[in-house]
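Of the protein chains in this complex, all but one are displayed in their positions.
This part shows chain A:
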Amino acid sequence: MTGLYELVWRVLHALLCLHRTLTSWLRVRFGTWNWIWRRCCRAASAAVLAPLGFTLRKPPAVGRNRRHHRHPRAGPAPAAAHRRLRWRADGRSLEKLPVHMGLVITEEEQEPSFSDIASLVVWCMAVGISYISVYDHQVLNCQSSVKVLSPEDGKADIVRAAQDFCQLVAQQQKKSTDLDVDMLDSLLSSNGFPDPDLVLKFGPVDSTLGFLPWHIRLTEIISLPSHLNISYEDFFSALRQYAACEQRLGK
């Protein structure tokens, strides 16, 4: 009997993996067509799963304005200026914008697409987001001039801050009772940087993979399937979702 259950489990997982691979492959290859495909898939899955009582997570509202799709990158100068103005207007149209946005890449099959990440950073800047952090859990020691974070900036930084504080106490510059939340904040290398309001997480892994654990206590985490060939519409729909969310904070 156990063999049978195991077989069913394997089939179920194979189907789920197939669905995921197919969706991400299609997404990379066929922009608009994929949007239609995804809607069909969701409808089909909902039809199948609903009787069983499963509920699907609501995807971030995918940009409906698909007319301004892929090709803008090689556009002429007047079009570029028009786009920048549009992005700025988009930013102002939202109820709230994150002050600090984190971009967490969990995809590991291929090298991260620097051009797509660069697009995301540019859109963030254009829309009016002041602080941007890019995180790759596989990059263990960053030497670039752009602020890219790694696990070093997470728990390891907390450990270093703890060591520094111990040193200060040993040197009698501080008392152990001086340690509170603000003190630890000041000892971390993120001192001066606001906590991320929003993290856009790309890829199939449902985890932050060590991204700034201390700083993300109130961060909204919005997941997108992939950063490869990411469109401005997908990016902006995540911002719309952020703007609409209500942080009740226990009231």
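In the analysis below, a residue touches a chain if its C-beta (ideal position, glycine included) is under 8 Å from a C-beta of that chain, and two chains touch if they have at least 3 such contacts; residues count from 1.
To be clear about the criterion, contacts and distances are computed from a predicted model.
**Q** Mind telling me which option in "NADH-ubiquinone oxidoreductase chain 2", "Membrane-associated progesterone receptor component 1 protein", "Serine/threonine-protein phosphatase 2A 55 kDa regulatory subunit B" or "Dehydrodolichyl diphosphate synthase subunit" is what UniProt lists for the chain we can't see?
**A** Result for the unshown chain: "Dehydrodolichyl diphosphate synthase subunit".
**Q** Could you tell which one of A:99, A:158 or A:243 touches the chain left off the display?
**A** A:158
**Q** List every residue of chain A that touches the chain not included in the displayed model.
**A** On the side of chain A, residues 1-2, 5-6, 8-10, 12-13, 16-17, 20, 52-55, 57-58, 106, 108, 137-138, 140, 151, 154-156, 158-159, 162-167, 169-170, 176-177, 179-181, 184, 204-211, 213-214, 216-223, 245, 247, 249-250 touch the unshown chain.
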